[in-house]
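After the structure tokens below, expect a handful of questions from me.
A single protein chain has been omitted; all remaining protein chains appear in their positions.
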Amino acid sequence: MIIRNQYITNMANNNQREDGRQLDQFRQVKVEVNPITNAEGSARVCIGKTDVIVGVKLSVGVPFSDKPDEGVLISNAELSPMSHPSFEPGPPNEASIELARVVDRGIRESHAIDMKKLCIKEGEKVWMVNIDTQVMNHDGNLIDASSFAAAAALKNAKMPHYDEKTEKIDMEKKTGKLPLADLPIAVTVYKIGSKLVVDPTYAEEQASTARLTVSTADDGQIAAIQKGGTEPLSIDEIRECFRLSVERGRDLRKLI
Amino acid sequence: MAELLKNEKDFVVPGEKIVESMDYIPGRNCFRDGNAIKSKKIGVVTITNRVISIIPLNGTYAPKVGDMILGEVIDIQSNGWIVNIGIAHSAYLPLSGIREFIDTTRTQLSSVYNIGDLIYSKISNLNGPDSIHLSMDDVRCRKLRGGRVLDINAAKVPRLIGREGSMIRMIKDKTRCNICVGQNGIIWMDGENQDVALEAIHEIEGRPQQEGLTDKISAMLDSRVKPAQVQTNVTNGIASKSVASGSFDPDSVDSEVGS
Partner (left out) sequence: MKRADGRSAGELRPVTIKAGVIPNANGSAMVAMGKTIAVAAVYGPRYLHPRFKQKYDKALLKTIYMMVPFSTNERVRPGPSRRSQEICKVTREALENVVCLEEYPKSVIDVYINIIQANAGTRTAGINAASVALADAGISMKDLVASAAAGKIGDDYVLDLAGKEEEETDCDVPVAYIPGQDKISLLQMDGKLPPEDVEKVIEMAIKGCKEIYEKQKEALRERWAQKGASA
């Protein structure tokens, strides 16, 4: 509703939010580790009423010809029509593709997974890591929730046992963890009116004009950035986004 | 009279038998199956004389002629406005439904109500599921400016309004907020203690059936609302007080209607 956008924008310009939070404050974050036992790793993250489940599935496949000694990472996201009245069933649209690729970029560029350790037989067999995001309820900030759930799912994933002689994966026997070097945490800062805000609700997202997603690694380095929305940002605003993302990222990291 | 399987205020789900007898008549949200009267919805049983009805606990708003609703103008046509009232079909406010005379050869409809405007309006006619006509002919009807909007479960609106408007009047008086409640579950408010009013509304929406709800809300409002700012004017040695309040009350019959 237009009147709601105006109200939220006015509030933000006065450093206030509909639910009484500070502009740089997250809603309550809840993490449930490995709720899906059929997946090698999974995590359910609720940020306020936003609810996403990320599942990690491992299988054996053929590597890319330009990277014959590395495993393959594939990310997918489903903006399920069950999660919001405005979502329609059908093939992935640009929003779900962007979500999948932003989650992917954070993991890939931070070298979170040591891809070389996923090689079984160079040029022939490597581990394929499938990260699937399923949105259960959309009340804003899907990018942060999905990235966070992906990080938690990867951290708690178990590798199934691969028998070299029989060339069979034994899903029942899960040995060891994924070779993880780091875990990227994405925090998206949204611009509402003239102010910058973290963790918007759906209504706040509708009132926002731009957003900047920043994925940070363990040591505070930035691994991936994505700007969204039509309104341009100034360098000062971008700098402020970096600062907020690093700070909130550090808080979120403690929860995994 | 046959024995009731479910009594007044009992919770039922669709298909549950309330009584097995021809002595009773199915009312709202009930149906007869053979000898039995069964519920069609999740709700609470209510029995008046021999009519069994179910008060539903959830469900989208079902428009009725005479209902006051809140809607957002989403389109302007040659002879009226299309208004979104939050259900499967949009409503239509025809030119004939507004009080002022508009000369369409000289005046643009958008200058009266524009896209995005929020209006408090009355359902004047229902000609079918997708033909909902509105009118601004009631004194309470107006365009709402500023303020905030929220939506609640339409099934809970009767409880929020209360018997003859007692509950909503208490909330408005104690918080000194202006509040317009649409039967379609959309609510507009403006005023000083909005957050307290909001809390009261959420409490009523969340647990409408609880005992002593009115007293509980009253106590909560008394404890949470900041006292009014009082200005003391000294005129001719006699001190008089005027209490600062919000803008006009949409439900007060005397206020002038502006657009």
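Each chain carries a letter (A and B) given by its place in the written order, and its residues are counted from 1.
Keep this in mind: contacts are C-beta pairs under 8 Å (C-beta built on N, C-alpha and C of every residue); 3 or more make two chains touch, one makes a residue touch a chain.
Bear in mind that the values here come from a model prediction, so they are computed numbers and not experimental data.
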Ask   = What shown chains does the left-out chain touch?
value = A, B
Contact residue for the chain not shown (choose from B:50, B:64 or B:89) = B:89
Hidden partner chain, residues of subunit A it touches = 36-39, 42, 49, 51, 53, 55-57, 59, 76, 78, 80-85, 89, 91-92, 130, 132, 134, 136-139, 171
Inquiry  = Even though one chain is hidden, which residues of subunit B still touch it in the full complex?
reply    = 7, 9-11, 13-17, 29, 31, 33, 38, 40-42, 44, 56-60, 87-89, 128-130, 155, 207-211
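Here, only the chains that are shown with their structure count from here on.
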Request  = State, to the nearest whole Å, the distance from the C-alpha centre of subunit A to the C-alpha centre of subunit B.
outcome  = 40
Task = Using the touch definition up top, name the residues of subunit B that touch subunit A in the complex.
result = 72, 115-118, 144, 146-149, 195
Interface residues, subunit A side, partner subunit B - complex = 1-4, 7, 18, 20
